[in-house]
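Just passing along the structure, written as structure tokens.
For this view, one protein chain was removed and the others were kept in their places.
The block that comes next holds subunit A.
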Amino acid sequence: MVNYGGDEVSALVIDIGTSSVRAGYAGDDSPKAVIPTSYGYRKESPDGDTSMPDATEPAQSNGRQYSKMYMGQFGPSVWRDGMEVTNPLNDGLIQDFEPATALMRHAIVDVMRCNPSEHPILVTEPAWNTPANRERMAEIMFEEFQVPAFYIANTGVLNAFAAGKGSALVIDIGQSIASVTPVVDGFVLRKGLVYSQLPKLVHAHARHVLANPTPQRRGIDLYPYQLISNKQPVELNAPPRFTLREDRVKGTTDSWRSWYEALEVEEWIQSVAGVLEQGWNDQAAASRPPRQYEFPTGYNCWFTQDRFMVGEQFFNHSPQLTVSNPNLPKTMPALISESLRSCDPELRQVLVGNVVLTGGGSLFAGFGDRLNAELGRGFPHVKIHSPGNPIERRYGGWLGGSVLASLGTFHQLWISKEEWTEHGKAIVGQRCK
């Protein structure tokens, strides 16, 4: 592991995404705390709680509509009677600051065991963040966490920094949003910023593939492990033999169930799904080896061509789908060409030569090669920077923040507590471009 250099202020970096909140020390090469952004809560006061690995799970009282919040690795993912699961982010932007604050506090105080009032904190924001949102964030940092200094930086720029580039076309595939951000000399080219909810569509497609029966197999039950008390090994494609934990099924909420099913789908995608490198071709898809997968119920079967159809949704929408839904999110090629079209022609070649591929969604098997093939049709010199290390790919925004905050030259950019007290909210917009 590498330490990027001495930094005397020991700043912290917090990166809030739809799937997880990442926090760590500036200068490190991976975040110390990674917790899910989704959290569980229960409306009424609990009485029959059975499962609590207590160490990493703070249950905090909250005066609002719910009495208890369950955060962290053992928050939403542990079954609790009547627990709902929700996410404070929408389209990558923080909608509900109260739980977001609690999540950040959990990451810093409980997981990293740090006192936020002793460290300058750098927070990341998506390029489409609103001025009101970033001012609210600054307010939380200074007023609630009492940080000595604060800065908010753009994930597009940070991802370019993480790749060691000042100018780049950053393609970030998150859990809910896919975005294309042109970064030139460390600044976002606003007019070229485009994003869509493409990952959600891909996910919905994958879920559709699994849940619906095909001529070869039945529709698949996506029961999570925690609702299953035991399972028997079964033959290929045979109906699963498993016992549900009846004591739990009754108290399971729909939001927990759908959150967990999304997790099951996500794991299936990571294990089995892929995308063809050279564009869709029935023969090519058929010639690929099939993959076997077993679900928590014990049901197992082979996935053949359909596993490539999932990734194809990133690049092409089938004509039937386009006809029935006029508001489909734009595909990757459409997003990229729209972004490049709004840039000056002489910049386009520079950007295409410095594509940075990042975000957990880009770990889709074959995605980088396919993107290369798609871009190669329109531009002669395409170069895609896509780190092989999944940590660098997933936490690119955090890593860029870690690099930036540990630079000696960055110190003059921090907004100090004195400046905040003196100038108020206006300073955030002036300092953080």
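Everything that follows uses one rule, which is that a residue touches a chain if its C-beta (ideal position, glycine included) is under 8 Å from a C-beta of that chain, and two chains touch if they have at least 3 such contacts; residues count from 1.
By definition in this document, contacts and distances are computed from a predicted model.
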### Summary
Name check vs UniProt for the chain missing from the figure, options "Dynactin subunit 4", "SWI/SNF and RSC complexes subunit arp9", "Ribonuclease H2 subunit B" or "Ubiquitin-conjugating enzyme/RWD-like protein", returns "SWI/SNF and RSC complexes subunit arp9"
### Among A:D91, A:E139 or A:E294, the residue in touch with the chain that has been omitted
A:E294
### Summary
Answer key for A:N230, A:S258 or A:T322 versus the chain not shown reads A:N230
#### Entry: Interface residues of subunit A (partner: the chain not displayed)
1-3, 10, 25, 28-29, 32-35, 46-59, 73-74, 77-78, 110-114, 118, 225, 228-231, 233-234, 267, 270-272, 291-294, 296, 298, 300, 390
